[in-house]
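All protein chains but one are shown in place.
Order of writing sets the chain letters: A, B and C. Residues in each chain are counted from 1.
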Amino acid sequence: MTTSRLEAFSDGVLAIIITIMVLELKVPEEPTLRALWDETGTGLLTYLLSFVYIGIYWNNHHHMFQIVRRVDGAVLWANLTLLLSLSLYPFTTAWMDDAINEYGWDEHTPVVVYGVNLLFAALAYYVLQLAVFRAEGGDSQLREALGSDLKGKLSPVLYVLGIVAAAFLHPAVGIVFFVAVAIIWLVPDRRLEQYVVEHQA
Amino acid sequence: MTTSRLEAFSDGVLAIIITIMVLELKVPEEPTLRALWDETGTGLLTYLLSFVYIGIYWNNHHHMFQIVRRVDGAVLWANLTLLLSLSLYPFTTAWMDDAINEYGWDEHTPVVVYGVNLLFAALAYYVLQLAVFRAEGGDSQLREALGSDLKGKLSPVLYVLGIVAAAFLHPAVGIVFFVAVAIIWLVPDRRLEQYVVEHQA
Amino acid sequence: MTTSRLEAFSDGVLAIIITIMVLELKVPEEPTLRALWDETGTGLLTYLLSFVYIGIYWNNHHHMFQIVRRVDGAVLWANLTLLLSLSLYPFTTAWMDDAINEYGWDEHTPVVVYGVNLLFAALAYYVLQLAVFRAEGGDSQLREALGSDLKGKLSPVLYVLGIVAAAFLHPAVGIVFFVAVAIIWLVPDRRLEQYVVEHQA
Partner (left out) sequence: MTTSRLEAFSDGVLAIIITIMVLELKVPEEPTLRALWDETGTGLLTYLLSFVYIGIYWNNHHHMFQIVRRVDGAVLWANLTLLLSLSLYPFTTAWMDDAINEYGWDEHTPVVVYGVNLLFAALAYYVLQLAVFRAEGGDSQLREALGSDLKGKLSPVLYVLGIVAAAFLHPAVGIVFFVAVAIIWLVPDRRLEQYVVEHQA
């Protein structure tokens, strides 16, 4: 099976997820900068964070399927599981947002749930990679391109640390861990890019 | 006529349907796990169920149009009818959700209507297959690939049983039937996959 | 310029328009068939009507750009104007819906405005055809394929009649005219299809 329709469908879902989060932003009731900050400040910041996450996944997904040539049913379902986890971002983002706006840092649960959502997506992406390795057989080009995959292994660890920190220390500490993962990935995955350049140019 | 634009349009519609259902999820008012479960528990479960259904249709649609080479106006309209039936999932899902949240299992109608929607989609998919057979003429590759199409014939029967059970027995029994169909289909359609591998590789 | 990206973008916009109208459907407050009919009956019927219209435009758009090979800036903007007119369908549909639900057939304005929206889209489609003719130059294949274009010329006339009837006679008479146009077009455009089959097969 070719990957073109899997890519097209994923592009569609990711495009929608990244865009509908803006519908969750509440328009400030007063026409002042203060109202914009008070009522929508948290919303804009978490929108930015979730936008960056979805952008990262799209970026890595894009790189992955530039190398992958063969997919099977297991890859299709692993991909759908990843999309399911990402489709929950607008929901968990909105809940965290509301809680921070109303209760400040007093409430830990929504930040923990947001972290669990991030972790779920990271694991789904990892499973997708495994499914691709299997579909490609022993000589997986993706596996070769990924190398030791340090970032891929570090992310779930940082998410778990963030979840634990948010649950038992302070929600803001958890968010620091989550932001750290985003920053690590913002540096695009040179390994895959390098591989593509070397083997396809 | 080639199938590329039909596939692109269907991908777009399915991507949107699968994603906007998350907009129907109500963000819990309290920042607690209990509120998450009480206010959004049913919503999350039915979201998952409808996500899986749309994922199954996308998967089967994908497999079908990897084999199909020729389409005509009848196929385009059969495809649009399928998309119409699927586009109603967010609506019937939300209604069932609300009813279960508010009335528990006392009210049968929304579950019955949800089942009718599922049945409508299954029949529309069946009609789409027939339209494709006709467009491809006597030597339809899809017909050959589908074989006896046991699952395709079993699904409407199970939906009807679920509707009857929801109407006259208990809504939860109906839902058990609906979930059963999802599980049957979650095993991807090996027949088509096999056919593609054998005839295209 | 090739047409692939124009088609992809149009597919995206049409897919979203056809799908978001379902978000305008209000979930009935009571879990009964009577409530479904009373609260959402009009909504479902007008949803169906607008879905069919968008489906028709997608269908004709699809056929048109299977023949068209050359586009220029004027075609891109004519296409965007068509998309603009279609993107207003959810809005005018919802307004007509609300009015019929609340005032029955006493109020003419929203039906008239809906008709004006339909007329706007028909004219935009006509302008798009002209822009394509011009871009293709003297030997436009599309012009040849369209022939006398009876349907294309009949539609605006029927819309105008519907608007006049809704304004001065009765809103329901206007809607009869609008439904008539949909039925005329539901028979897919054999001319173009024929042409494609003859010249490309």
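Keep this in mind: contacts are C-beta pairs under 8 Å (C-beta built on N, C-alpha and C of every residue); 3 or more make two chains touch, one makes a residue touch a chain.
Note that the structure is predicted; figures quoted are calculated from it, not measured.
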item: Residue among A:22, A:130, A:150 or A:169 that touches the chain left out of view; value: A:22
item: On chain A, residues whose C-beta touches the chain left out of the figure; value: 7-8, 11-12, 14-16, 18-20, 22-23, 25, 27-28, 31-33, 36, 48, 51, 55, 58-59, 62, 65-66, 186, 188-190, 193, 196
item: Where the missing chain touches chain C, by residue; value: 1-2, 5-6, 8-9, 12-13, 15-17, 20, 23, 72-74, 76-77, 80, 83-84, 87-88, 90-91, 94-95, 98-99, 102-103, 107, 109-110, 113
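Basically, only the chains that are shown with their structure count from here on.
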item: For chain B placed onto chain C, the superposition rotation in degrees, Cα atoms, nearest 5; value: 90
item: Chain B-chain C separation of Cα centroids, rounded to whole Å; value: 26
item: Euclidean distance of C-alpha centroids - chain A vs chain C, Å; value: 37
item: Residue numbers of chain A (touch at least two other chains); value: 12
